[in-house]
Every structure is written in structure tokens, then in C-alpha cells.
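Left out: one protein chain. Kept in place: all the others.
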Amino acid sequence: MLEVVNLQCTRGDRCLFSGIGFTVGEGELLYLYGHNGSGKTTLMRTLCGLVAPTDGEVCWKDLPIRKQRDEYAAELLYLGHKNGLKDDLTGVENLLVACRLAGVSVKEDKAWSVLERMGLRGHEDLPARVLSQGQQKRVALARLLLSEAPLWVLDEPFVGLDVAAVALLEAVLAEHVARGGMVVLTTHQEVALTSGKVKKLRLGWKEDGCV
Amino acid sequence: MSGRLSFYRFSSPAAFYPLAGAIGKVSALIAVVLLAIGLYMSFFVAPTDYKQGEGYRIIFIHVPSAWMSMFIYLVMAFWAGIGLVFNTRLSSMMAQALAPTGAIMTFIALWTGAFWGKPMWGAWWVWDARLTSELILFFLYIGFIALQGSIDDTRRADRAGAVLLLVGVVNIPIIYFSVKWWNTLHQGATVSVTEGSSMSTIMLQAMLIMTFAFWAYSVAVAMYRVRSIILEREKDTRWVSELPEVRR
Amino acid sequence: MKGGVSEFFAMGGYALYVWGSFGATALLMIAEPLLVRQRRKAALQRISRLVRIKSEQQS
Partner (left out) sequence: MFSAFRIIVARDLLLAMRRRSDVLTTLFFFVIVVSLFPLGIGPELNTLRLIAPGVFWVAALLASMLALEKLFFVDYQDGSLEQMLLAPQPLSVLVLGKVLAHWLVTGLPLVLLSPLLGLQYDLSTATIAVMMFTLLIGTPALSLIGAIGAALTLGIRGGGVLVSLLVLPLYIPVLIFGAGAVEAEASGLGGAGHLSMLGAILLLSALAAPLATAAALRISAE
């Protein structure tokens, strides 16, 4: 269970947000809304431990993530704006490296079938730089199908996806939540969930969001 | 209550700002008094050296500035370490405030070393182990100031500077040792800058007074500079806008 | 001061080196505080401008 207590972040000397508190339990999906520059991405990166908050605490299973960096990383999957793909590696190689780095042992044929399911049939062994933005996003999202991490933190996952990919991603998210997984998501799009609880959090609604 | 316990009452810039002013004034006063006494002793009390004549008086600023250049770097590394571990922004400001003074002290040590080397050994620059290490220390200072200057986000600048200082402070003994080894291997033991003349007690006293004067000067300048840094970083806060010095 | 002022400045023939060192040091140890004072004045000016802008916005 992810718990955030009185979180505050400043960028340079500008206070992005403060006093943020929420929890995400098993089978729950949290939407993060906010206008541009409201600190959505910074909050997502703070949840993952990439950014150190200026105040407050992020806890995973009742323990601050600062104190359990490696254990927390094993149970977390973060997809940011950048896809994290190497241009010179093929889709399959990128997927295999990403999964094994995250501690998931994957055989090559499993990777091929996952990429196929993500609609990349015939493009699996092309270098990533040749693929379109949408296709690269699909390769990055393919990790969701192979990941064993209960907590997913996804920053704008729907951006650049066509209708078919959006539907596919919605199904994957719904299935993950149904299995008792947790998702934190920034998007401007509703996700139809089959089961589990949906929470919403708006950022920046107070004029400067600061104490 | 912030997640991390800040256990110094003065760790908040607002509380430290007036204190820095007070320390600054006191140490500035001490510096002026000690400098006056030190200079008087350096020129009029200390006897002429039988070997180096009047030229040796340069020692009264060369050695204090060399000591201060090393001492300030260690103090910077100390504050940087505190800032990195306890996440107290004020200690990183202290490190940043000391950097220019440290660099100036190193430059003074190099300048006076060269001006002393010329009459004593006939060359403006002597690859003496200590002078060479001083030159490398100068590069370390310039590297720190350049790194801090090129990062916009103050938080990252503080922490990146801290890592550089801690890496630097670990390397200083290695650098000094390797330079000493290199120096003795190539030239044999040249007369090093300070062991030249035997130190009479008067000379030692004069040098110690000058060293304390330099120390007080550095504290004073650092305190005033840290106040400016606090003003620059806390310019949007309420307590700064209510300061008497800020004209409405 | 038995030798008089001129002898003092001669420094036993080392005038250039002694006064070169002390002069440069004095120059630096005067310039640095002046620069810090100038930095402080600039910071205070910026703050007072911010305070003025804020008060105008509120009124």
C-alpha cells in the first residue's frame, strides 16, 4: 500500500505543491489531474524516489521509501514521458534489457509474443530509432505485460497512442487493477475499469498550491 | 514537523541571518585589530633575517594565506558534508559563501610564493611540492565555483558542489603525496619555501598573529557573503520582505 | 625608525618583491569586501522591487 503524507516539493525557489496526502491500496487506480506546470510530473517522480521532496514523506508498506530504495524499486514500474529505449537496439532487445534490469527473467520468445500482442508484429527486430513515436510508446508499454511489480506509476501513458492502442492499454490497466495491483496515472482520459476503486487527485487547484 | 529532524535552532536561514551579521561585525573588528598588530610586528619588531635580509618578510602573508587556503577548503567540505547528509540548506550556503575567499587565499599564497621565489631562487615559479599542491588546490576551488555557477537549480547546485568537495577532500592528501614524490624524484630536495630561514620566536609570534588576522578576515567576509546568499535565495519569503534594510 | 622612511620602503633592496606581495594582498583583501557589499546592495534592491510589485498587486 502506497501512502503519501504532507508532501511538499519546490523547484528552484518556486513551491510546486504542498500538503499533498493520499493512499493507494490494492485494486485501486489514482488519477492525477492538473494544469500544465502544476507539478504532476514532479509528484510522479517523487513517488518513485527519483526526486527528494522538500517536506513530507512517501511510504510503501508503512516504511519510508528513502529507507528501502532497492526493495521499493523491485515492486515499482515507472514509465515517464521518455520511453527509455536505446535507438540502436531493436524492440526485442530493448524489452529484454529493460525487464532483466528490473529483475524480471524473460525468455526471448515471450518478448516476441508480448510485442506482437502490443500490435508490433513484423517490427520487433527493427532498431527503435526507425519506429514511430506511437510504436516506440508501445514497446515501452509492453513492459507492463511482463512486469511483476504491483505498483505502476505511469506519466501520460496514453499520449501518442492511436485508438486501438488506447483500448489495449485500458484493458491491461483494468486487468492489473482486478488482480489487486495499484496504478497511479496522469492522463486527460477516463479509463473504464471492470472492478476496483478509482480515486482522483487534483493538483494546483489552490491558487499557488503553497502553504 | 519536517520529516528530517533539524536539530540546530539556527538551521533556519531566518534565525541565522541576524546571527551572521553579529559574527561578521565582531570578526571584522578582530581582523582589523590583529592585522594592525601583525603588520607592525612583521615590519618593525621582527629582526632582519641574516640570510634572506628584508625579503623574508613576505613569509608573514605567504604562510598564513597558504594555511587559510587549506583550512577553508576543509571547512567547506565539512559544511558540504553536513548539508548533504542532514539536508540543511544553510550549511550548503556556508560552503558556497566560503569558496571565493578560499580561492583568493590560494591565489595570494601563489602570488606571494612567486614573489618570494624570485629573489631567493631567481625564478618566479619553482615546482616546489608545496607550491604545486597549492596550484592544484586553486584548480579545485575554481572547479567548485564553476560547477556551482553553471547549475541553475540551487538545490542541485548545493548537492553537486558537496559531492565535488567531498571527492576533492579525499584526493588532497593523495595529490600532495604524489606531488611530493614527484618533486623529490626529479629535483632532489630543493629548499622548500618555509624551511629556508630558522624561525625566531618573534617571527613565529608575528606569523601566528597574522594567521589569526587572516582567519578573522575570512570569517567576516564569509558571514557577510552568506547573508547576501540568504537574501538572494529567500527573496520571496515574508521575513525577508519585512527586513528593516528593505526600503518599502 | 632610525633609517627614515625611504630606507623603510627600500626593504633592503627587496622593495619590488615585498611591496609586490603586500600590495597585491592588500588590494585583494579590500576588493573582496567591496564586492560582497555590492552584491548585498543588488540583492536588497531586487527584494524591495519584489515587495513593491507585490504591494501594488494587492492594492
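Should a chain be cited, it is by its letter among A, B and C, assigned in written order, with residues numbered from 1 in that chain.
In this text, contacts are C-beta pairs under 8 Å (C-beta built on N, C-alpha and C of every residue); 3 or more make two chains touch, one makes a residue touch a chain.
The structure presented is a predicted model; accordingly, all values stated were derived computationally and were not measured.
The absent chain, not drawn in this view, touches the displayed chains A, B throughout the complex.
Listed residues B:23, B:37 or B:147: the one in touch with the omitted chain is B:147.
Only one of A:51, A:126, A:159 or A:198 touches the chain withheld from this view, namely A:51.
Set against the missing chain, the residues A:1, A:89, A:126 or A:159 yield one that touches it, A:89. Within the complete assembly, residues 45, 48-52, 70-71, 73-74, 76, 78, 80-89, 93, 97-98, 100-103 of chain A touch the chain that is not shown. Against the chain not displayed here, chain B makes contact via residues 84, 136, 139-140, 142-143, 146-147, 150-151, 153, 155-156, 159-160, 163-164, 166-168, 170-171, 174-175, 177-179, 181-182, 185.
Just so we're on the same page, only the chains that are shown with their structure count from here on.
Where touching is counted per the definition, chain B and chain C have no chain in common.
Distances from each chain's CA mean to the overall CA mean are smallest for chain B. Look at where the CA atoms of chain B average out and do the same for chain C: the two points lie 17 Å apart. Centre-to-centre, using mean CA coordinates, chain A is 55 Å away from chain C.
Residue positions of chain B touching 2 or more other chains, listed in rising order: 235-236. Touching chain B in their complex are the following residues of chain A: 10-13, 52-53, 55-57, 64.
Interface residues of chain B facing chain C in the complex, by the touch rule stated above, are 43-44, 48, 53-55, 57-58, 61-62, 65, 100-101, 104, 107-108, 111-112, 115-116, 118-119, 217, 220-221, 224-225, 227-228, 231-232, 235-236, 240-241, 243, 245-248. Within the complex formed with chain A, the chain B residues making contact are 2-3, 87, 152-155, 233, 235-236.
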